[in-house]
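Right, one structure below, let's go through it.
Removed from the display is one protein chain of the complex; every other protein chain stays in position.
We just call them A, B and C in the order they show up, numbering each chain from 1.
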Amino acid sequence: MLKVGIIGATAYTSLELIKILLRHPEVKITYLGVRRTDRPKISDIFPALKGLLDLPCETIEQKEIPGNIDLAFITLPPTISMQYVPLFTGKGIKVIDFSADYRFRDKSLYEKWYKAQHTDSKGIETAVYGLPELFREQIKKTNLVGNPGCYTTATILALAPLLLKGLIFSEDIIVDAKSGVSGRGREPKEDTHYCECNENIEAYSVGGHRHSPEIEHILSIKTHQKVSIQFVPHLIPMNRGILCTIYAKPKAGVYGRSSLHDDDVHKLYKEFYGKEPFVRIKEGNEMPKTKDVIFTNFCDIATKVTENRIIILSVIDNLIKGASGQAVQNMNVMCGFDEKMGLL
Amino acid sequence: MLKVGIIGATAYTSLELIKILLRHPEVKITYLGVRRTDRPKISDIFPALKGLLDLPCETIEQKEIPGNIDLAFITLPPTISMQYVPLFTGKGIKVIDFSADYRFRDKSLYEKWYKAQHTDSKGIETAVYGLPELFREQIKKTNLVGNPGCYTTATILALAPLLLKGLIFSEDIIVDAKSGVSGRGREPKEDTHYCECNENIEAYSVGGHRHSPEIEHILSIKTHQKVSIQFVPHLIPMNRGILCTIYAKPKAGVYGRSSLHDDDVHKLYKEFYGKEPFVRIKEGNEMPKTKDVIFTNFCDIATKVTENRIIILSVIDNLIKGASGQAVQNMNVMCGFDEKMGLL
Amino acid sequence: MLKVGIIGATAYTSLELIKILLRHPEVKITYLGVRRTDRPKISDIFPALKGLLDLPCETIEQKEIPGNIDLAFITLPPTISMQYVPLFTGKGIKVIDFSADYRFRDKSLYEKWYKAQHTDSKGIETAVYGLPELFREQIKKTNLVGNPGCYTTATILALAPLLLKGLIFSEDIIVDAKSGVSGRGREPKEDTHYCECNENIEAYSVGGHRHSPEIEHILSIKTHQKVSIQFVPHLIPMNRGILCTIYAKPKAGVYGRSSLHDDDVHKLYKEFYGKEPFVRIKEGNEMPKTKDVIFTNFCDIATKVTENRIIILSVIDNLIKGASGQAVQNMNVMCGFDEKMGLL
Partner (left out) sequence: MLKVGIIGATAYTSLELIKILLRHPEVKITYLGVRRTDRPKISDIFPALKGLLDLPCETIEQKEIPGNIDLAFITLPPTISMQYVPLFTGKGIKVIDFSADYRFRDKSLYEKWYKAQHTDSKGIETAVYGLPELFREQIKKTNLVGNPGCYTTATILALAPLLLKGLIFSEDIIVDAKSGVSGRGREPKEDTHYCECNENIEAYSVGGHRHSPEIEHILSIKTHQKVSIQFVPHLIPMNRGILCTIYAKPKAGVYGRSSLHDDDVHKLYKEFYGKEPFVRIKEGNEMPKTKDVIFTNFCDIATKVTENRIIILSVIDNLIKGASGQAVQNMNVMCGFDEKMGLL
């Protein structure tokens, strides 16, 4: 049994992570660390866990590393996370980090967007981006994974096949993203108040969301071209789920045709993701719905070629495939377990 | 034109109050007071008001009373409100207070439930309870109204006809109340976070909600008997609206019959509220729905006699008939305007 | 591996049932029957199942019983179900029926409330009521289980300890129940339209809901006294979850005390359900929340003694502990599997 710890146990993603790990046959949760809390047991913080996991939460202020864990999930906020990660990796403990601190290959890009000096140069250099569909082989060999952002996962999976084949203009892409409120975190703020979110939709961070450079950075590296997107996220009155509606411009045809056709693109996606356990391509005119993927690790994708555009729609659960499910998928890959274990 | 001020302008009830007053043909809002804010104009706090009311919010820390108002709506929290009300009444300005500070005739009862000494003895003695359907004549003559609580309004209107006629046991009444989240106020807290309220229902303050003694107190005074209720409020995932489901035990019949019949009770309610502009009695088996009264000053009521009980259901908008609409109704009564003015 | 079939596969409960069974290590779904459909595969009806279960749906109009199943879950509506059940039981196939057709020991009571003649007398006589917490030993030995209603499960579990000990008046009980919209079924009707349910709460079937006699019937049988309840269900704007707020009158004390005390009742419930895997008793003043039990088979219960009443609050997921999870729990008991298998 793999002994795992969760550092930052009070986040929404941690609750989902615990639920998944409790179903995982090869894992035992042995440690829960928090920065501060007035409720000593995890089941006091999340009553849903009563009778399932009644572990105490230990404060990690002293930065003493617990001795009984083989792998740590770090669910701390960006810029905080990098203060803890090296303590674990330094002792040979595998780490899957949920923050942005280990998602960039380019330290200066991170520092520009997160407005902080990165204090773990070695970590950021060696970490692997934890999107198994694109980086599986590297994940197998690493001890440190930077777990992708939620918008990022939905967008990259939607765009990768077209960009890798060079079928769209890589600098003329619009990503109109919609997310449930859990994406905003658990801290009570004016903009997470029920009456402010319910019966309302609004855009936020227009032209400046931090997932935008992450998407461009990873896609540029992976597809060897400059990728530039126009990203606008919106807050939707629902707990969880992300839908990305992506508008790209066709550049070339595929399968021997001079222009892009609906069925060619569909075939391309079916082939590209044919062996992936967690990516499903919609058939016919069916559109992906967040309700079909919430509480699962699936990403559902549909494509549609119109007169001037190709539209790609992708949905995930922001807390599962966009965070905790993907982290467990990464753990499975890193530890040699069946990649689907605990996730179906 | 009546010049009115609102003290405590950042509450949800204040937004609703402003919207109503803007439609009122005999009123002009001349002053907005707040305890503190970093947003100087009311339309910065509530962008919905942009172009409708762009008045600045003045801080009221100095407790200087503005000179240009004839009537003040005080929407401050309980125990704070009584610090301001005498400043206004002392200058002959009419006051409608939204807090609990002027709802009790019995100072010690207030002090027990609100855990504070009442500092305005004269005020609490002379104030009138602002439920026009039961206290219209007193409201006409007063300068100080204690505007009722939201649960209180829905419950008292539902029970008054039966209790006044002596048809139910006054100490064996159960009030199961359900409220939208705006009843919890605008302050961001864990229990008003969208993800905590959405897809959830829970009871709160079981056996100890402050509206319970208010209901018992007012009904006891009005119906000249000891009224005792078991009150349990619940939080419902919707913005606004209250439904009270009330279970009482029949004691006697009416209209010459020895026991209570469905059609007798219906007739009684139709007669009792026949001339009331804002109380509607449902016909047949139709049940009241909050969606039919939200954004209005109506209270819809249905009754149903079963084998052992009489069930009364009442719905209101907690922010309108349960607060701001009722306040304007009181203002209309106090100032001699048509009682419906601005409210239809 | 136990081969199971689902007859009536297009219901919301069937979707949940399939999801649970797919995780169950001892079960294989081998047959899906529907009365009629234009979508041949279950994953066309429920796209969430794509890649998980792509079985075809067979029409069951001919009433030919499939040969490849050991146990059938029947999720057909009441009065329809009893037309199919005997076909299965007659061939020695175990049956768990979701309708009301096999929940009553008293045929005439069924016929009165469901306004239909019961055509399977033998079935209704031999069926066992599928609430494992109260009827586990009988369930172990039967081939035919009448799976309880959702309101019924939440209410009976909440009341059983007090009634069995004789601590409350069994004919003076009020059950104020609140349910998410999935309890209304999948058929599109005016009262399940999004805009009619959202931002609304209303009572329905006041004084005449069919779960009312079911609750009284089962509790009377189990506790050997006449149990009579006043039951009022309400529709809540959420997908799933039930909260029952129950008001009873204390009759006697327990643990040697003359009257009922909060901590005694708490202790009683802890003892009564101490070994139950799916009933959790809340501690202190914590109230049960539907969000803590949805997507689980748990029933969370809290109790509170007030001046004149004892209030019991219980929550379940109407589709899981109120239907499909309970059915799998019953299957586990009937087939000798670990009772929790597939359910945690």
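Rule of thumb we're sticking to: a contact is a pair of C-beta atoms (placed from the backbone, for glycine too) under 8 Å apart; a residue touches a chain by one contact, two chains touch by 3 or more.
Only a predicted model underlies this, so the values are computations on that prediction, with no experimental measurement involved.
Of the listed positions C:Met238, C:Val265, C:Met287 or C:Val305, the one in contact with the omitted chain in the full complex is C:Met238. Of B:Lys94, B:His209, B:His266 or B:Lys291, it is B:Lys291 that touches the chain left out of the display. Residue C:Thr192 is the one among C:Thr192, C:Ser205 or C:Ser220 that touches the chain not shown. Touching residues on subunit A toward the chain that is not drawn are 171-172, 174, 176, 178, 180, 196, 198-204, 206-207, 228, 230, 232, 234, 236-241, 243, 245, 247, 285, 287-291, 294, 304, 306-309, 311, 313.
Hidden from this view is one chain, which touches subunit B at 22-23, 47-48, 50-52, 199, 280, 282, 286, 289, 291-293, 295-296, 298, 300, 344. Even with one chain removed from view, subunit C keeps its contact list with that chain: residues 12, 181-182, 186, 188-190, 192-199, 237-239.
Heads up, the rule we're going with is that only the chains that are shown with their structure count from here on.
One simple way to say how far apart two chains are is to compare their mean CA positions; for subunit B and subunit C this gives 39 Å. Centre-to-centre, using mean CA coordinates, subunit A is 37 Å away from subunit C. Centre-to-centre separation between subunit A and subunit B, using Cα means, comes to 47 Å.
Within subunit B, the positions touching two or more other chains are listed as 196, 198-199, 237-239.
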